[in-house]
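What you see is the complex with one protein chain gone and the rest in place.
First chain written, first letter: the chains are A, B and C, and each begins at residue 1.
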Amino acid sequence: MSRTITYREAVVEALADAMEEDETVFLFGEDVAEAGGPFKLSEGLLERFGPRRVRDTPISEQAIVGTAIGASLSGLRPVAEIMFADFAAVCFDGIVNELAKYRYMTGGQVDVPATIRLGNGAGAGFAAQHSQSVENWFLNVPGLKIAVPGTPADAYGLLRAAIRDPDPVLVFEHKHLFNHKGEVADTPEVVELGRAEVVRAGSDVTLVATQLMRHRALEAAELLAGEGVSVEVIDPRTLVPLDLETIGASLDRTNRLVIAQECSHDGSWGATLVSRLMADRFEMLDAPPLIVGGDETPIPYAGGLEELWIPSVERIADGVRRTLAF
Amino acid sequence: MSRTITYREAVVEALADAMEEDETVFLFGEDVAEAGGPFKLSEGLLERFGPRRVRDTPISEQAIVGTAIGASLSGLRPVAEIMFADFAAVCFDGIVNELAKYRYMTGGQVDVPATIRLGNGAGAGFAAQHSQSVENWFLNVPGLKIAVPGTPADAYGLLRAAIRDPDPVLVFEHKHLFNHKGEVADTPEVVELGRAEVVRAGSDVTLVATQLMRHRALEAAELLAGEGVSVEVIDPRTLVPLDLETIGASLDRTNRLVIAQECSHDGSWGATLVSRLMADRFEMLDAPPLIVGGDETPIPYAGGLEELWIPSVERIADGVRRTLAF
Amino acid sequence: MSKTASSTVPATVPLEEQLEWQRAMLEIRFFEEECHRMFARGLVRGSTHLAAGQEAVNVGACRALRPTDLMACTYRGHAAVLAKGAPLDRCFGEILGKAEGLCRGKGGSMHLTDMSVGAIGSFAIIGAHLPIVLGTAYAEVYRGSDGVSLCFFGDGSTNIGAFHESLNLAAIWKLPVVFVCENNLYGEFSPIAHTTPVDELVVRADAYGMPGVRIDGMDIGVVHTTVSEAVARARAGEGPTFIEAMTYRYKGHSRADPGAYRPEGELERWLERDPLILHERALLAQGVEQTVLDEMRATAERTVADALERAMSWADPAPETRLEDVYA
Partner (left out) sequence: MSKTASSTVPATVPLEEQLEWQRAMLEIRFFEEECHRMFARGLVRGSTHLAAGQEAVNVGACRALRPTDLMACTYRGHAAVLAKGAPLDRCFGEILGKAEGLCRGKGGSMHLTDMSVGAIGSFAIIGAHLPIVLGTAYAEVYRGSDGVSLCFFGDGSTNIGAFHESLNLAAIWKLPVVFVCENNLYGEFSPIAHTTPVDELVVRADAYGMPGVRIDGMDIGVVHTTVSEAVARARAGEGPTFIEAMTYRYKGHSRADPGAYRPEGELERWLERDPLILHERALLAQGVEQTVLDEMRATAERTVADALERAMSWADPAPETRLEDVYA
C-alpha cells in the first residue's frame, strides 16, 4: 500500500523512523527543536524524542559540524542540520578537511557516520547567497558521499540510508520541493546510496537530472513525447557514489546525452559526468553531450531574472532537440 | 635581457613592483611582515615598505579575507596571503559568498580588486590537509578569477595582473615550485589573465597541464619525442578566464587531448575542460579525452604513497601513449 | 513603565536635528509597514525581516556618522540603510526586484546596498560583514583619513566565529570601527539565553580589551550619545568600541514567523517604550507643538506611499542584465 506525502513530511518521517530504529541517532542544528526547524523539517520531533535527541544550537555552524564529527568518533549517529546549504561555506573546513578525511588520515581507525542535511537550491527569490546548489563545492573532496533527493520517496529513502551509512553523507534537501507531493509506500523504502533511478524509459536520448531539474526534465520528456521523441530520464540520486553503470547503459542505447542542472557549468556535477562518460563511452556518442544549466553568474533576486537563470522545461526540451538535431 | 630567478623570488619581486607602482597596494597575512612570510614570499618587504603596507595578522583567516574585501570596497588594492591554500576552507564563506558575489549582488556598484594568494599543491609530505590543489573548490563559483602560475615568469606576471585587475583574483602559488628556477626578462612582463601559453609545440596530441604538472608534462613530452611522438604542451595559466580558444585551436590540429592534473577527477578543472571542449569540438576528437590525475583519495603522507598519488612523468607519458593508441 | 517616559535629550543636539530623527524613524516605520503589506500581497520574493521597534538604534547610530562614514548591517537592514540615507523609492524598488532598485534587482530585501551614501551592504550570512568593516576601516587608517565604519549585527550573531576574529583584529589594529549589537532578545526563534551562556553580551568586549557599553536601544538620545562618543574615539585613533543596544523587534523573525515563542505580555511591554513615542514625548517636552509632529507623521506617511507608488511603476530588469555585473 502506498500514500501521498510531501517532501517535507518525508524528511520528518525519515528522521523519526531513524531515531526510533537506532538509539544512537540524534538531530541538532539551529532552531530544529523548539521551533520544529526553520523549514519545519523536524516538526514534532522534540516532543517525541526529547531534548537529548533533538537539540537547538547557537548560530555556530563550525561547532555544529564539529559536534557531528566528534559524536561520530564516539559511536553515535549524529544528524546535523545546516539551514541553507550556502552556509556550508562557514563550516567548510570541518566538512572538507576534517569530516571527509578523518578515516583516511587515521589509517582507518574510525567510522565517521555523520549525516549533514542542507537546504539546497533556488526558485523562491532568496538571492545569490541562499539559493545555491552547493553539492558542487564538494565534488573534488574524496571521502564524502553526496545525496540529492528529488522526490518524497528519495528524501525519505536516501536520508535513512545516509544515517545508517558508516561514512559521512551530505544530504541536500531542495527547498523548492518541500511542498512537492509524491507516493511513498506505507513503510517507505530505504534507498541504497549509489543507485540511479530510471524515472522514465526512452530510447532517443538520455536526460540526466536531479532535484528540481528532475521534475522539469520529466515535463520536458512529456512535451517531447508529443513531438515523437522518446526521452529516457535518469536521476542519479547520489553524486558520490555515482551510478555510472545505469547512466552508461542508457547511453549505450540512446547514444545521446543531455544533462539538466541547477548550477553553472564549471566545476559542476554535470561536467564531471560528461568527463567520466567520455572516458569510457566516447564511441557510443552520436552527438556532443549537452549541459543545460544556470548562467555563469550568481543567482539574481528579481523574479524574472531568477526564472531565466534556472533551466526551464522549455530550455531543457530545447537542449534535447538540439542534441537530436546534431 | 633576461635573468634566472626562482619562483619565490618572482613572487617577492612582483609584490615589490606592484607596491612601488601603486600606492594603494598593500600586503597582509600571517607572519608576512616581520618574518618575511612563512614561505619567505615577502622577504624584505616590511623593511622596504613599512608596517602600513606590509602587515602581520592574527591567525584569523576570516578576518583576513574580510579585510581584503572591505579594503577593496574602499578603493585600495589589498593582497592577502593565505599560507596553505587548504586554509581557504576556514574562510570559504568570505571568498565564495562575499568576495565573488559582491559586484553582482550590488548591481555593479563597486569594483572588488582584491588579490588572495594561496600556497597550493603537494609533493613535500605535508599530508592531506596541507597539500591540496584548492583551485577546484572555486570552479563552481562565478565571480572569481583563478590564476595558477607554474613558472617564475608566470608567478610574476600573473600576480601583477591579478593585483591590477578590478575583480577578485585567487592566485595559487605552488609550494613545490618555490625553489624552481626560470627565465624572466630584466623588466618582467605582466601576463594577461585568460591567455594560455603553448609551452611546447607539437602535432600529435594536446597535453594540458598547470603548475607542477606543467613541468612533468614537458618532461613527458621530451620522453615521448624520443619515441617519435610530437606532443603540444599547453598551460592555461588561468582557469577563470579559461583560454578555450588556444586549447581548442591546438585540438583542431592534434585531435587528441590529455590533461595532467594534481587533483582527483570529480569536480576538477580537467573535467570542466573536457566538458567544455566536448560541447564545441566533439567532432574534432579522434580519441576519448584522457585525464591523468590524483587518485580519488585524500593525499597520503608517506613518501612512497604521495609519490604514487601525484601524477608522475611516466604516468603522464603513458596517458599520452594510450590516447595515441586508441 | 511611566506613561511619561521619554527619550533622553542630548544637550548638544539642535532641536532641528532631533526633529530629523523623528522624521527618519517615522519614514522607516511606514516603510516597514508597507513592506509588511507587500508580502501579504505576494510582492516580495524570498524572505524579509522587519526592524520595526529597532528604529532608535539604527537612526540614532547612523545620525552620529558623517555621510562619508560607512555602515554595514544585516538582512534586517531596511531601517539601517534608510537611516544612512538611501532613497525610499529605490529601496522599495530593490525589494520589488525592479531595474531601478538599489542593486538593479539583483540583491533584494536582504541585500540593500547603496555605496553612494556609505551603506556598504546588508548581509544575510550571519557574521559575514564584521570582517568586511575591518577592511573599510583599515582603508581610512591607510589613507590617514579619519573616517569611521559602523557595523550593526544581532545578538545571535555574537556566537559565530567571524564575530570573534573581527573584534580581535579590530582591537589589535586599533581600527576605527563601532560595533553595534542590536540585542532584540532573539535569534530567529531562540531566546538569547537558549544559545548564549552570558547574560550581558557586552562582557564579550573584555575578551578583546575593547571598551564596551550596554544601553537602552529604545532611547534614541542615549543611542546617539553613546555612538557619538565611540565615533569620536574611533576618529581620534583610539580604536573600536562595542555597544550592546537593548531593543526589540515587534514582528516575528521573518515574514513566515508569527512570534508564538514569545512570553505573553513581552511585546506589549516593549511597545510601551516604542522609540517613536519616547522621542515624540522628548520633542514635546522641548516645546515642539503636537500639530507639528502630527503633520510630520502625515508627511512621512505620504512620502513613503509616494515612493512606493513610484517604485511600483518602474520596469522589471531587462533579461540580459542578469548576465552583467559578474566581472568588471
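Criterion: contacts are C-beta pairs under 8 Å (C-beta built on N, C-alpha and C of every residue); 3 or more make two chains touch, one makes a residue touch a chain.
All figures in this text were calculated on a predicted structure; none of them were measured in a lab.
Student: Tell me the shown chains the invisible chain touches, ordered by label.
Tutor: When the entire complex is considered, the left-out chain reaches A, B, C.
Student: One chain is left out of this view; which of B:Glu227, B:Glu296 or B:Glu314 touches it in the full complex?
Tutor: Counting the whole complex, the residue in contact with the absent chain is B:Glu296.
Student: Among A:Ile5, A:Ala18, A:Ala71 or A:Leu212, which one touches the chain that has been omitted from the display?
Tutor: Touching the chain that is not displayed is residue A:Ala71.
Student: Touch as defined at the start, partner being the missing chain; which of C:Val203, C:Ala236, C:Ala285 or C:Ala305 qualifies?
Tutor: C:Val203
Student: For the full complex, which residue in C:Ala171, C:Leu185 or C:Val223 touches the chain that was left out?
Tutor: C:Ala171
Student: Which of these, B:Ala127, B:Leu223, B:Ala249 or B:Ala279, touches the one chain of the complex that we don't see?
Tutor: Residue touching the chain left out of view: B:Ala127.
Student: Could you pull out which residues of chain C are in touch with the chain that's been left out?
Tutor: Interface residues of chain C facing the absent chain: 159-165, 168-169, 171-172, 194-198, 203-204, 206-210.
Student: I need the residue numbers on chain B that touch the omitted chain, in ascending order.
Tutor: With respect to the unshown chain, the touching residues of chain B are 30-31, 34-35, 38, 56-62, 86-87, 89-90, 124-130, 295-298, 300-306, 308-309.
Student: Using the touch rule from the top, list residues of chain A that touch the missing partner.
Tutor: Counting only chain A, the missing chain is touched by 26, 52, 55, 57-58, 60-76, 78, 93-94, 97-98, 102-111, 142-143, 145, 165-167.
In the analysis below, only the chains that are shown with their structure count from here on.
Student: By mean C-alpha position, what chain is farthest away from chain C?
Tutor: Most remote chain from chain C, centroid-wise, comes out as B.
Student: Would you mind pulling out the distance in Å between where the CA atoms of chain A average out and where those of chain B do?
Tutor: 30
Student: With chain centres defined as C-alpha means, what is the inter-centre distance between chain A and chain C in Å?
Tutor: 37
Student: Would you pick out the residues of chain C that each touch at least 2 other chains?
Tutor: Residues 101, 103, 105-107, 111, 125, 161-162, 326.
Student: Mark out which residues of chain A touch at least two other chains, giving numbers and ranges.
Tutor: Counting only residues that touch two or more other chains, chain A contributes 86-87, 89-90, 127-129, 295-298, 300.
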